[in-house]
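What follows is a single structure, written as structure tokens, with notes after it.
Here the complex is missing a single protein chain, while all its other protein chains stay put.
== chain A ==
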Amino acid sequence: MMLLPCPWCGPRTATEFRFVGEARPRPDPATATPEQWRHYLYVHANPCGWSTETWYHRAGCRRYLSVERHTLTHEIRAVRDAATGTTAEAAP
């Protein structure tokens, strides 16, 4: 079982969340070439180690979270709200 410490809801089991994937900027749809766009869609970093990724707390606060997670050990070292940057310490 993997526990994700949500800054708003506290530690919750990973089944409450939806894994969105690697966190990275989207290219500008107005200027991106089809190749750049497809690269953004399909090619993701797939590290065996620390990864910064987005998780959605669908059965909780319904906020998008930015999570630093180790993909081999499932250790989690930093979680914050993806939009506001709020961490557990700073949350009300």
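Methods note: contacts are C-beta pairs under 8 Å (C-beta built on N, C-alpha and C of every residue); 3 or more make two chains touch, one makes a residue touch a chain; residues count from 1.
The criterion applied here is as follows: contacts and distances are computed from a predicted model.
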| item | value |
| --- | --- |
| Undisplayed chain, where the name is taken from the UniProt record, one of "Acyl-coenzyme A synthetase/AMP-(Fatty) acid ligase", "sn-glycerol-3-phosphate transport system permease protein UgpA", "Mono/diheme cytochrome c family protein" or "FAD-dependent oxidoreductase" | "FAD-dependent oxidoreductase" |
| Absent chain, residues of chain A that touch it | 1-2, 13-15, 18-19, 21, 34-35, 38-39, 41-44, 46, 48, 51, 53, 71-74 |
